[in-house]
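Beneath this line is the structure, given in structure tokens, with notes to follow.
The complex appears here minus one protein chain, its other protein chains still in place.
Note that the chains take the letters A, B and C in the order they are written out, and that residue 1 is the start of every chain.
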């Protein structure tokens, strides 16, 4: 039915006509990832780091192999610079609560774009409240870009700059190198949220020169329940653990505890080994596909989708690629006269899954002057035929609402 | 080979002679649990709580069904009293950091038994340091029990009492009702760590009348990556969230955020739906077995194991059942003249997986005057024949070390 | 195509029912309701007589077609009814939403029986009714204590 070389890798499409356009919320999983986790539980399940017997050693090996795989995937240099957490949100909270609270003082500033996901916004807002620091926003222009003038808000008062490499509403890349350079120039720490970017483009943390970066496995073909934090070694060494307890300690006496080295220090309690095994397999999947192939396939889909939507005069797309040079396969739009939730519900009756709502970006919605929008996010398993179905379905939605376009 | 009605449910034993005696660290998983997770990824994977399309609604339903299943499993009354986290450790940290830090003042006291797992010790120690409160220990006697005299340490100064219903070193049940009644009598909050108990005995939080209870899915036949917090409703309502970000908010403006209701308020970012699906299946597995059958099988194994070990004069078992009335299938012991790590390594060469070390209970080890011990923990998939193999292997270990017993 | 049918009716009533979208001159109660997760926002205004009858009712607000249409249909339904009759309709509406067959007394509101197939949108359909519940709760309590 679909002329797509990748779709067959994903069992969720096997017996359904599902058209899944919400990969930015969570991606579907290839069979190889699902099988890797199943095999782990069937053949190697044990508590890592603790047991002296072979099964536990194997679980430990698989867990640490996942760390190595991800470290090399983002060019981190040393696997010890990778911390496994639950999701990108937890990684950002660890940074805000542990690092933020330790460096911020009244009149200090944290700078983030207005287009950030709540996960890279609320933690900073809360730590600013606690410390008396100010949360300063870089506003986007009508195209979704950040102008040089806005960048001047990064000043000597700025202690932390945190931003998404690719935003989950505009689908545009911010000028990461420029922002990081500017942050370092004023002595601030630069944090990059790569939750959306890494499934579409290679991330090289050394080239970026960011101090920290965060990721979510479930958005890059891996399982839910695993988030990754990268940090420069000297930054991680300074970071106090947020959670304490089993496996993250060195010595515990009745009234004193010393903590293990990085990264164990940040991984309290029994970890999700199966999840890491799944992530390892997801990395292998992306490597096997290759970013050039991903970018080519997704790029064609994105252009096709934009072209098709541009023909519909009652569709308004938010953000423009020329604002930042590249449009990722994520298109946020509105349908004139129809609430986005109604659009999504009606599309669903035709088997088309799009996201509608505030996309965990309420401040941006307010900045755009809308309550909600629709979002189509694409991945390798999508096809042009699906986009045709989307467009036809949108036309039908307008008819149901009584528009005679 | 083994006369065991349950072993066939667990694929890890399929093609190996594995003798797994470390279920207290993490249990093995029945095929039904593994398949439930696989099927979720193959047929229902989506981001819950966010999407308006059917697949997301289904993911949400499965996630919330897991909450209902666990709530009814522990007799919580209302599913909203269950919070999903990563593990028991995270649940205890949420309580220590969020509740502890909000109520503790200098001269207040937190009371825990000396036999606690680091996960129910270090978080309290750290919050006591931060707030100036004192961490007070209930010491165990030679049998592993806590005498009434010790209980007098729970006083008007006590704000929090936290303890494991079944300890992970002695395998004995503490008198939970008595401790909780005592805690409430002095106006303290009572927290029960059920990480070890719930795989062996039914837990009824209403009957216990505890204020909070914590659990780990991976120790009760479920997947890694899921921990559960139960709280009385009025206690959860008072608890501030630890992590903020996506999915736990109500309104977000540039400088202010209001949080969602319980339990969403504590579940920031994308949650591990597959893990919850696995937990739901694990609960079904335990229900299908039934606690009476579990207790009968494990009870016989435990008696058999204790009897066999008692014949070896160079084996010393820590803790005695009569201290508290019941011995759970968890036996900690030492082998005279041989370091526990060497015992474990040599048992491993015979395919017998036991745990050796401090069992995340360094203060207890110091209290017992040992550096490390060996531990055998049993589950339904174990058999008497395996215990025979263990005993033979122990005899062999002594010979290798030159003892002519 | 139950959902498409729902929408067709919703759109119809939505269009014709703009008469309910207004402020009341003599409102005795005004109640605000929101769905934080989707941003639906409704304010009901009611004019309630001394013998606990809903003489008039209107709404203002913004949000999806379902939330707005449901509020408008609700207004038509309870206008002129006693607060106790409104309570009955409220109960019937929720019974339907939870899967029961629609009671004939629900009239146009019975179109929302399709909500059973769209769990993610139930909160839109019930927002107006929940707001009504808050608005009338004092009357309902009073009535229950002193039945006429």
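The rule is short, and it goes like this: contacts are C-beta pairs under 8 Å (C-beta built on N, C-alpha and C of every residue); 3 or more make two chains touch, one makes a residue touch a chain.
Here the structure is a predicted model, which means the values were calculated and not measured.
**Q** Write out, one label after another, the shown chains that touch the chain missing from the document.
**A** Among the chains that are shown, those touched by the missing chain are A, B.
**Q** Which of these touches the unseen chain: B:273, B:338 or B:368?
**A** B:338
**Q** Looking at A:250, A:300, A:388 or A:405, which makes contact with the chain not pictured?
**A** The single option touching the absent chain is A:250.
**Q** Which residue, A:32, A:60 or A:75, contacts the hidden chain when the whole complex is considered?
**A** Selected residue, touching the omitted chain: A:60.
**Q** For subunit A, which residues lie in contact with the unshown chain of the complex?
**A** 49, 51-53, 56-57, 60-61, 250-251, 258, 260
**Q** In terms of residues, what is the contact footprint of the unshown chain on subunit B?
**A** Interface residues of subunit B facing the absent chain: 338-342, 345-346, 348-349, 357-358, 371-372, 400-402.
Note that only the chains that are shown with their structure count from here on.
**Q** Report the inter-centroid distance (CA atoms only) between subunit A and subunit C in whole Å.
**A** Comparing mean C-alpha positions, subunit C is 40 Å from subunit A.
**Q** For subunit B and subunit C, let me know how many angstrom lie between their CA-based centres, rounded off.
**A** Their C-alpha centroids are separated by 48 Å.
**Q** Counting only residues that touch at least two other chains, what does the list for subunit C look like?
**A** In subunit C, residues 37, 118, 120-121 touch at least two other chains, as defined above.
**Q** Could you check subunit B for residues that touch two or more other chains and list them?
**A** Answer for subunit B, listing residues that touch two or more other chains: 51-53, 56, 251.
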